[in-house]
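Written out below as structure tokens is the structure these notes cover.
Heads up, one of the protein chains got dropped from this complex, but the rest are sitting where they should.
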Amino acid sequence: MEGYLIAISISVLIYLLMASGLALQYGFTGLVNFGHVGFFAIGSYTSALLALKGVPIPVSLAAATALAALAAYPLGMVSLRLGGDYLAIVTLGFSEAVRMTLQTEEWLTRGMHGLPGIPRLFAGWVDPKMIDLCIFLLLLAVCAAVFLLIHHIIRSPFGRVIEAIRDNEVAVRALGKNPAQFKTRSLMIGAGIAGLAGGLQAHYLTFISPEQYVPLITFYIWIALVLGGVGSLRGVIIGTVLLVGFLEGSRFLRDIFTGVSEVQLASVRIWIIGMALICVVLYRPQGLFGKSSGKSARGSN
Amino acid sequence: MSLLKIANLSGGYGDVDIISGIDMDVGAKEIVTIAGTNGAGKSTLIKAAMGILPRISGTMVFDGIDLMKLQIEDRVRIGISYVPQVRNVFGTLTVLENLQVVEHAPAKAARIRDMFDLFPALAGRRGTYAENLSGGERQQLAFARALMSSPRLILLDEPSAALSPALTDQVFEEVKRLPQADVAVLMVEQRARQALAFSDRGYILDAGRIVLSDTGANLLANEEMGDVYIGRGQVQAAPQSPSSHI
Amino acid sequence: MDWISIANAVINGVVIGMLLALPALAITLVFGIARFPNAATGDYMTLGAYTTIASQMFLGGSIVTAVLGAMTMTAAVSLLMYFWVFRALAERSHVSRLIASIGVAFAVRSSITFFAGQDQYVVDLPLVRAWNFGGIRILPTDLYIVGAALVALLLVFCVMYLTPTGRRMRAIADSPELAAASGIRARRVMIFLWAVAGAFCGLGGALLGIKAVVLPELGWELLMPMFAGVILGGIGSPVGAVLGIVTFSIAQEVATLFVGPAYKVVLAFLILLCVLLMRPQGMFGRPIAAR
Amino acid sequence: AQGEPVFRLGALNSITGIGGPYGPYMLEAIKLAVSEVNAAGGAAGRKFQLFAEDDQTKPEAAVLAVKKLVEINKVEAVVGIWPSSVGLATMPITNDANVITMNTCGAPEMLTENKKGLAWMFQASNAIFGNAFAEVARRRGFKRPAVMAFNNSTFVGQANYFKNAWEANGGKVSAFVVYEPNQSSYRTELARVLATKPDVISLSAYRPDATIILKEWYQSGQDCKFIMPGWTANEDLVKALGKEATEGLISISNVAAEQHSAFKHFAGEFKKITKREPDIFAAQSYDMVITLALALEAAGAKADIAAINDKIRSVTGTGGTKANSFVEGRDILRKGQKVDYDGASSRLDFGKQGETVPDFGVFDIQDGKLVLKETIPGQLPA
């Protein structure tokens, strides 16, 4: 039982890391990044390949973070010219390009065969039974650090500028600030976090293959973000927990719907997830726990 | 008998009342001006009359019809039209389309021709997307758009803002002529002195309440009000003979 | 590469592009007017394909009635979802509408699989051979597909640019409040929009079902190329959507000959990126005002 | 059923995702086998209690699903694992938890990663399959084969081994195309292959994409043969394409050795439930449960996982008395004899690393029916 809970928690925390990166990019900077999974993939493969070559895991994770962040640099340049939905499709294309490359360049990535036998975090350091727990604790610490970092960033003058960019880029330029610079940095930080998440996941799963990095993962992160309420870190946490809750909790539907076949049950699961999405968006406009709009109502006299 | 009768109207965007306890009349063929400081609630009041304000209470009757029950579109149908202060044109439509798109316009083509006669600057730019218009051109278009549907009451939110003196005069002349065509006018103006001069009546709004209402002439004569709300006389009179006041 | 292969690849790209042009039109209309990328588009297509299969299986009748049935069905579902979901979200950020549409996509697809299962279906139509003009192959059924798409495009174009409805649509897209203050009844216009969008998806899905096989993920998998096409063409532009998706498809097919199937997606996206860097608003989009 | 000793069995199937056309039937087959075992009073007196999960054909979903099976349902074995990606991603977990797994994965890495010997491959590995394809092409006298494969590890592996095996004998492959899945047309990919004028195409595909490719091939009017895996080229494919377009396709699948009684029995029961012919994965899934049951029977009611696992090779290996069903095998075991279960999917002789090397049946599709032409022994590449 605890093992399963820990596994789910690990899954939550990995999604959470990714979501926090996206929260910085979209929630606070307004960059519509639909290629988040691309950075995640870059992180995974970088760390996995390095570790398989014998590089110590902390080093490989650092490299994963750095490389994912670097990969975001050119996209930041592109985001200079492209707004909103146009950037969305370009980033989506980027993540697909990453996946195709991983899939095709067999000499490096073994292509579709994937990378088995990636060194596990903490392997050889602690009792195998405790590894998952340790990974969970590590992720918890990483998440906390990342949240603190983001919290600090968005409260700073830097955060104020990226928030302003989200609202009105033209006006930001009129204030003598170069939006491209801020956007690129925000994109790189978010991407780096996703890369780190990817690396950690690779060392947790020990097997990765290109099929894991499909755009659906990006959609999931977006869903988490919107469920919890865009623009608040607390919302990100709740959204992610809810998402994984929907995805995983629906496994236990079997105990409720005893009559239906397995195929139908799978349909019911997806149906419930779909309905939950619609209902949350419809009936909880600010996300379940987002920034309320009440702020404006007070104090006009 | 008054065309639009507002009684004890309160409302706002959130929980807080932006306007409260408003009583106001606009008679048929009357020009009524609302003035007041920035943020007093003038636009909010106009929006309430158009049905755009999210939350209102009180009564509003237009020509015997209870307005509180009507949708925005229906208010247009019974003869109310509106020029907002901001976002007053469809930016992604061309000048011509901005006029064509108005519903309830009898003899549309002829009416559009009239509008282009009235504002020749627009005629030359008929194919331009409205978002590319200059500030003044927009204002003209917005006014023309509101006239399209041959309304009986026209709500104008600062029609002269961004207009050159020549055009301001032209627009005001047009407003002055409206009662002859059986159109009543309720307008918000910052150039209140100019506006009150030809208004039948005026209201001064402050912090969401009506602090003074009287005929246009009487308001202009009220010194204290001038200092606090509508500025001293010479400022507004200036455009006609600018050099004398430097 | 010899020119015959290239010609065939181009023809193939045109056919696939035209097939996807129908749902792409639906996407661009909804995108331009209801202001969000509707992720349920793909699954409306799937619904169209399955409805075609179902009406063939249970009601018999000709393929034409089956396709018409599919169009009606998807239009109905599309309207239903408008009334329940998207109407209420009109004032909200387009990302929340996007997420809601993902929810709709899941709900529609899982409703299908609940009854039809995960296995594949095929539309019951005899196979015909292609006409062969000295190596260049043209399939009669493909001509129908292209024909249907062209007619649909013409229809949308006429409605958008020659009738008041199109103007009203664009006015609502621009500012719902001002549209209402101009006396436009948004309700009617939106009903028209969603019905047309649904019917187009249904038709596209049915045609796709005829051409390929019918699977639960049929439409969902095509979302990305369709969005890419729409964006390439310029959001909100019907002509752009069709030309965009056709260009995108041709690029993919021709690229298959040169860089292979895996990198064709990458290449197509590179083309997209290059076009966007030169014209950030897409091929036929209107430039965003400079001030 | 409380108090009665049970064996907790997990089924991890690809119900949704790309495995959708196969996974649900694999689960049906597993349920069928479980009910047969339980109807016979269980194995060593222990009844099978089944816990099913959907892995969505995705490794990361599979990880959570298998965690749930292991941690919450406390299963002792997991059967029905279909794609190699899921097999490879879940192996570390099942190994850690000491759980037996039985799969249909074809990736050779499954063998090297099977470090504890707890995993059993019921499907021939890609290498063996690729070899068999090449062997059939050679026997049929083809000169210019081309290769087309769905881009995933199984099929790319198959295609590569085909190419290697063919070229090892000095031949040349006229075209080698790996295509991206989930497309609505493969005409340009196909055109690239057909442009090289092959006399046969080794098509490693699943049914949906094979349906489209064959449709487009037929429409193109160009003449050539196809060699395809049995789970794709079967009655369902005929149903989808009609007799004319499928005439003469060569379909290869592993067959139960010598006589088909296990398969016949299974197919009959399976048809009663699902109204259709079982495919090879369903047959393999059925065999997984029966094999496990026999091993449990042989190891005894008190045996631990390791002891049961040890028996798997012995209840299927050569040298025992042949059995074709659980009851037959159990009765032989009860007599104190050694048993050799020959299953519905193959004769199931496991190699050192848990792999099977089945015999392959070569079928031609004639007038919409699969007709067995010959049987060739499977073999690893040289």
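Which chain is which? They are A, B, C and D, in the order written, and residues in each are numbered from 1.
Following the convention adopted for this analysis, contacts are C-beta pairs under 8 Å (C-beta built on N, C-alpha and C of every residue); 3 or more make two chains touch, one makes a residue touch a chain.
Operating definition for what follows: contacts and distances are computed from a predicted model.
**Q** For the chain that is missing from this picture, which UniProt protein name fits: "Phosphate transport system permease protein PstA", "Pyruvate dehydrogenase E1 component beta subunit", "Molybdopterin synthase sulfur carrier subunit" or "Amino acid/amide ABC transporter ATP-binding protein 1, HAAT family"?
**A** "Amino acid/amide ABC transporter ATP-binding protein 1, HAAT family"
**Q** Of the residues listed, A:Leu115, A:Val161, A:Ala197 or A:Ala266, which one is in contact with the missing chain?
**A** Final answer for the missing-chain contact: A:Val161.
**Q** Please pick, from A:His36, A:Arg99, A:His113 or A:Arg185, the residue that touches the omitted chain in the full complex.
**A** The one listed residue touching the chain not shown is A:Arg185.
**Q** For the chain left out of this view, which of B:Leu67, B:Ala130 or B:Ala192 touches it?
**A** Reading the full complex, the residue touching the unseen chain is B:Ala192.
**Q** Which listed residue (B:Ile6, B:Ile72, B:Leu167 or B:Leu220) would be found touching the missing chain in the intact complex?
**A** That would be B:Leu167, which touches the missing chain.
**Q** State which residues belonging to chain B touch the missing partner chain.
**A** Looking at chain B, the ones touching the missing chain are residues 13, 36-40, 42-43, 85-86, 121, 125, 128, 132-137, 139-140, 157-158, 161-170, 190-193, 227-232, 234-243, 245-246.
**Q** For chain A, which residues lie in contact with the unshown chain of the complex?
**A** Listed in rising order, the touching residues are 152-153, 156-158, 160-161, 163-164, 166-168, 170-179, 182, 185, 189, 295-296, 298-301.
Heads up, the rule we're going with is that only the chains that are shown with their structure count from here on.
**Q** How many angstrom lie between the CA centroids of chain A and chain C, rounded to a whole number?
**A** Spacing between the chain centres: roughly 29 Å.
**Q** Compute the distance, rounded to whole Å, between the mean C-alpha positions of chain A and chain B.
**A** The computed centroid separation for chain A versus chain B comes out at 50 Å.
**Q** For chain D, write out the residues touching at least two other chains, lowest number first.
**A** Answer for chain D, listing residues that touch two or more other chains: 15-16, 24, 151.
**Q** Could you pull out the residues of chain B that touch at least 2 other chains?
**A** none
**Q** Under the definition above, what is the set of chain C residues touching chain D in their complex?
**A** The touching residues are 5, 8-9, 12-13, 15-16, 19, 113, 117-120, 122, 126-130, 132, 137, 139, 208, 211-213, 215-218, 221-222, 253-254, 256-257, 260-262, 264-265.
**Q** Tell me, which parts of chain A touch chain C in their complex?
**A** 26, 32, 78, 81-83, 85-86, 88-90, 92-94, 96-97, 100-101, 103-104, 170, 215, 219, 222-223, 226-227, 230, 263-264, 266-271, 273-278, 281-282, 285
**Q** Hey, which residues of chain C end up touching chain A in the complex?
**A** 31, 37, 84-85, 88-89, 92-93, 95-100, 102-111, 113-114, 117-118, 224, 227-228, 231, 235, 260, 262-263, 265-266, 269, 272-273, 276-277, 280-282, 288, 291
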